[in-house]
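Quick one: the structure is below, and I'll ask about it shortly.
A protein chain is absent from this complex, but the other protein chains hold their places.
Entry: chain A
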Amino acid sequence: MSAIEKIPLEQTELLRFITAGSVDDGKSTLIGRLLHDSKSIFEDQLSSITNTTRKRGMMEGVDLSLLTDGLQAEREQGITIDVAYRYFATPKRKFIIADTPGHEQYTRNMVTGASTANLAVILIDARKGVLTQSRRHAYLASLVGIPHLVVAVNKMDLVDYSQSVFDGICKDFSAFAERLNLHHVDFIPISALKGDMVVERGDRLDWYKGTTLMDLLENISISHDVNKEDFRFPVQWVCRPHTEKLHDFRGYMGRIESGAIQVGDPITVLPSGLNSRVKEIVLYEGTVAEAEAPQSVTLTIEDHLDISRGDVMVKTGDLPQVTKAFDAMLCWLSEQPLDPARKYLIKHTTRVVKAVVNRIDYQVDVNTMNQETSDKLTMNDIAHVNIKVQQPLVCDDYQRNRATGCFIVIDESSNNTVGAGMICASA
């Protein structure tokens, strides 16, 4: 294998975002508009939705919202049920949209779509202003720690493209958002239907000096969305080829979830706490001197330690928590309510452990953000809980490090994923 200095890894060319809005705020139209104006709609798709538009009695134009309709059952009922993923690309970036519909299962769908997103577009109908739902969407975006938020004030054509309407909505939203842990909020007036300020500026919003939505999506800096400071490497798989040439090779395979590592760096393996140094960073292409999140790599170390899947390598001196009990925000996803008497499984990084919910401290009303006492959790509920696990987890506070702060809850009898959790670990 040849030695390469470092393979540069650019995350900045792939942006994942989610669109959130109440029914009829224009979410499907907006996604259709982005795909259409960025020329990502294929002719056969366009002709198929044109046919359907005519069948439904609209004699002119195309209903762009049809483009994002997914499955047959939903097409028949005219609603979308689940999270769907859409793809488009411009010369600058590739985009993945998690399209989540807004109805009663909304919390669950939005949390799912948001979990991998760099950015959320929250749609607000200019005529209606900031509604309860808008607050809920903003709260969920902050809970899941989406780094960037864009408030798109839609249907500007229906309020005469009025600047004062737009300014009023920005003010209302900002007043409320102050209470949330949001990193960065932008506001854009748009008309998804007419296309103003989505991809093209149009000429009816001249008073607005900011960027178009597409411009923002293409240029917003996302290189700091992953934690760059703390090296965290959960071991996925141990590679022992047992060939003559590589008789003693023992490679720890996994993905660098955060931070960076260099050959020679001192590392600590958790939960055991044993120390060693990085000997080699191996890629298929050869060995490299350094690597960073979110690269998938193979590490070898100087010493023979007993390391297996589920262990986490960190840099010595920059230690996460190793704990058998922790606080978390837990979002319940299943129709079957949480049973506090039962044991569940928790999957956290590459480790699966038995767990019980020890205590429900309070539940959050996602519409008002008020804390309420509660002794049960049903689908779409979000609560602050304390969890006990059978083996220690190696974790960080979710708001500091998404990858080592998140977990899912699995029901061992049905094997379903029933909960999504975010660890609150005050340092």
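In this section, a residue touches a chain if its C-beta (ideal position, glycine included) is under 8 Å from a C-beta of that chain, and two chains touch if they have at least 3 such contacts; residues count from 1.
Keep this in mind: contacts and distances are computed from a predicted model.
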According to its UniProt record, the missing chain among "1,2-phenylacetyl-CoA epoxidase subunit PaaD", "Oligopeptide transport ATP-binding protein OppF", "ABC transporter permease" or "Sulfate adenylyltransferase subunit 2" is "Sulfate adenylyltransferase subunit 2"
Which residue, A:R127, A:K171, A:H184 or A:R240, contacts the hidden chain when the whole complex is considered? A:R240
Any idea which of A:S38, A:Q133, A:S191 or A:Q295 touches the chain not displayed? A:Q295
Touch rule applied to chain A and the missing chain gives residues 7-14, 42-45, 48, 69-73, 75, 81-87, 89, 92-94, 96, 99, 108, 111-112, 115-116, 236-237, 239-241, 243, 246, 249, 251, 253-255, 282-284, 294-296, 309, 333, 345, 347-348, 350, 402-403, 406-408, 410, 415-417, 420
